[in-house]
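What follows is a single structure, written as structure tokens, with notes after it.
Just one protein chain is left out here, and the rest sit where they should.
The block that comes next holds chain A.
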Amino acid sequence: MPEARSALREVLPKRGQLSVEDVATLVLCKPKLLPLKSVTLEKLEKMQRAAQETVRRQEMAQREEPQQ
């Protein structure tokens, strides 16, 4: 094995110039953890949805009435 290891020795240039081109890359926006909702907020949203639903249904009913 020692021969094999010496055969695969890494090469680190100690002399000469090492050049790295620094290219400005574009940035992605980061992944977004979604915040959990508080109980109050959930209840508010539920109530709001329910209210909108009732309003919609009443409007539908009103629209149908004149047709009859």
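Just so it is clear, a contact is a pair of C-beta atoms (placed from the backbone, for glycine too) under 8 Å apart; a residue touches a chain by one contact, two chains touch by 3 or more; residues count from 1.
Going forward, contacts and distances are computed from a predicted model.
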item: Candidate names "Rab proteins geranylgeranyltransferase component A", "Tetratricopeptide repeat protein 8", "Alkyl transferase" or "Translation initiation factor eIF2B subunit alpha"; UniProt protein name, chain not shown; value: "Tetratricopeptide repeat protein 8"
item: Absent chain, residues of chain A that touch it; value: 24, 26-38, 40-41, 43-44, 47-48, 50-52, 54-55, 58
